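Every protein chain of the complex appears in place save one, which is left out.
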Amino acid sequence: MNDPNTAHPQADPVITVTNLIKQFGRFAALRGVSASFDRRRLYAILGDNGAGKTTLLRILAGLVRPTRGTVSILGNADPREVCREFGYMAHPSLLYDEMSGMENLRYFARLYGMAEDSRCAASITAVGLDPELQRPVGQYSQGMRQRMSLARALLHDPKILLLDEPFSNVDIRSAREMVKLLAGMRAQGKTIFVVTHQASLLDGAADEFIWMETGLIVNRTADRKFMETA
Amino acid sequence: MKKAFPILALLTAVFLSYALYEALVVAPREQTMGDVQRIFYYHVPSAWTAFLLFAINFIASIQYLVRRNPKSDQIANWIVIAVGVLTSIGAYVIRPLPQDVYPSSIVTTALAIVGLYFLIKRLFSEQATDILALTTAEVGVVFCTVVLVTGPLWARPVWGIWWTWDVRLTSTLVLWLIYVSYLVLRRFSTSGQTPVLAAALAVFGALDVPLVYFSIWIFRTQHPQPVIGGGGSIDPRMLHVLLINWLAFLCFAFLVCWSRYQVERMQREVEETQALEALLEPGGNVR
Partner (left out) sequence: MSAPSGITRATLTKDIRLEWRSKDAINSMLFFALLVVVVFSFSFDPEAEESRHIAGGLVWVGFLFAAIVALNQTWARELRNQVLDAYRVSPAPANALFLAKAVGNFIFVAVLEALMTPLFIMFYRLRALGPAWQLLPVAILGTWAIVVNGTFFAAMSLRTRSREIMLPLLLFPVTLPALISMVEATNVILVGDPSTSAKFWIVLLATYDVVFTTGCLALFETVLHAE
C-alpha cells in the first residue's frame, strides 16, 4: 500500500517559475527559465560562471525583479509577501564583522519579530558553532563565517532555504558537516536550493541536480554521474 | 513624424523670426531702461517655457511612480483632483498673496496642471512617461539656463548688479540646480531602476520649489532687494509682444522635445531589440 517513506505526491509544487527572463542591459542572465520544484527536496544547482544560477536565486529571494516571466512561491507571485518562509544565504556573509555571532543573530532575530534569544543559540549550535563565542565575526575563518551565515538564514525556521555558494572557500570537514545538516533539514520537511561549484559534496544528499548553461536549465537529473558522462 | 516635422519646423522658424521682429522693432521703447529692456522678451518666455516643461516632468514622474500599481494609480487620481479643487478655493480665501500674484492666475495654473495630468495619462503609456520625463528635464534645463544667463545680462546695465536674491531668480536657480542633479543622477545611476530613482528625485524637487519661493519671499521682506523685471502693470503693447514671443518659444520647445523624444524612443527600441537578440544568442551576449 502506501509507503510512508515515499514523498507523498505533492499536488502543489512549492516553487514554480515560468519563462523567467532577466536582462542587465544587453546581457541576458536568464533566457526563459521554466521549472517547478517540490517540497522536501534538496536541489543542487550547478553550472559555469555566468550561467544564471545566482540571478535565479536572487529572483526567488525577491532581491531582483525579473524582466519578464513569473515566479510563484507557496502560491504567491511576490516573494516578498512570503519572506518569512524562506532563508537566504550568499557568498558574502551578510553579517556585521564587528559583532559576535550571537549579537548578529540577536539583531536579525529582531527583524523577524523574535524577541527571545533561544532560537539564536539553537541556530548557532545547529551549525556546529559555540553561541558563547565573543569573537567578532570578522575574525572568523571562512568556514566558520559561512556556517554563521547559514545560522542566520535558519534563524526563523524557514520552510525554504536559498543558499548561494555556501561551501566556497570552506574546508572539507566543515563543508561535509554542513551537507549533513542540510540533509537533516530536508528530512524535517524543508525545501533546499544549493547553488554550488562543488557538486561532488552533494552526492548522496541532493535529490536532484539541475544544470544551468547561459541562462537556461539544460538538464535535471537525480544522478550526477549520468549527467557528466553525457 | 517624417512629414509633419519639416513643415512645423519651417512654420516655427517663420514664427520665431516674426516674434524677434516684434520684440526688436515693433515693441515700444521702454522709458527708463531703453533698448536693453528688450531682453525681457527673451527672458520671460524662456522662464515660462522652462516652468511648463518642469511641470510636465513632475507630472510624468508622479505618473511613472504611481502607475506601477493600480491601487496607487486610483488614489493619485483622486489626490490630483482634490489638490486642484483646494487650490482654486484657497486662491480666493488666503490673504495676503505675494506681489504680482492674482487669484485668477493661481486657479488657471491649478486647473491647467490637473488637465495636463489627465491628458498625459491618456496620451502616454507607462514607459513613455519616463521618456517624457527625461525629455522635458533636458529641454527644461536648457531654457532655464537661458533665463539664468539673460537675467544678469539684463540686470547689469540696468541696475548695475549681476545678481540679486530676487525671489524669482533664486527660485529659478534652485530649480536649475535640482534638474541638473536630476540629469546627473540619470547619467550616473547603475541601478536597473534608474527611472524610479529619477522620478523620486523629481518629486523631491517639486516639493522643494514652493518652499524655496516662500523662503526667499520672506527673506526679501526682511532684506528688501531690487526686483528684476519690475512690478506693477505692463503696457498692453508690450504684453502683446511678450505673448507672441512666448507662443513662438513654445512652438520651438515643442519641436525640440518632440525630436528628442523620438530619438530616445528609438534608442530604447534598439536596446530592446538587442536585448531580445541576446536572449536568442547561444552565448547570451550580442557581440
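A and B label the chains in the order they appear, each numbered from 1.
As a working rule, contacts are C-beta pairs under 8 Å (C-beta built on N, C-alpha and C of every residue); 3 or more make two chains touch, one makes a residue touch a chain.
This structure is a prediction, so every number in the text was calculated from the model and none was measured.
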{"item": "Residue among A:17, A:64, A:129 or A:182 that touches the chain left out of view", "value": "A:64"}
{"item": "Residue among A:74, A:94, A:122 or A:205 touching the omitted chain", "value": "A:94"}
{"item": "Residues from chain A at the interface with the omitted partner, ascending", "value": "61-65, 83-84, 86, 88, 90, 92-99, 107-108, 110-113, 115, 152"}
{"item": "Touch residues of chain B, complete complex, unshown partner", "value": "65, 174, 177-178, 181, 184-185, 188-193, 196-197, 200-201, 203-205, 207-208, 211-212, 214-216, 218-219, 222"}
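By definition in this document, only the chains that are shown with their structure count from here on.
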{"item": "Centre-to-centre distance between chain B and chain A (centres being mean Cα positions), rounded to whole Å", "value": "50"}
{"item": "Chain B - residues contacting chain A, complex", "value": "192, 271, 274-275, 278-286"}
{"item": "Of chain A, residues touching chain B in the complex", "value": "21, 23-29, 31-32, 50, 65, 214-215"}
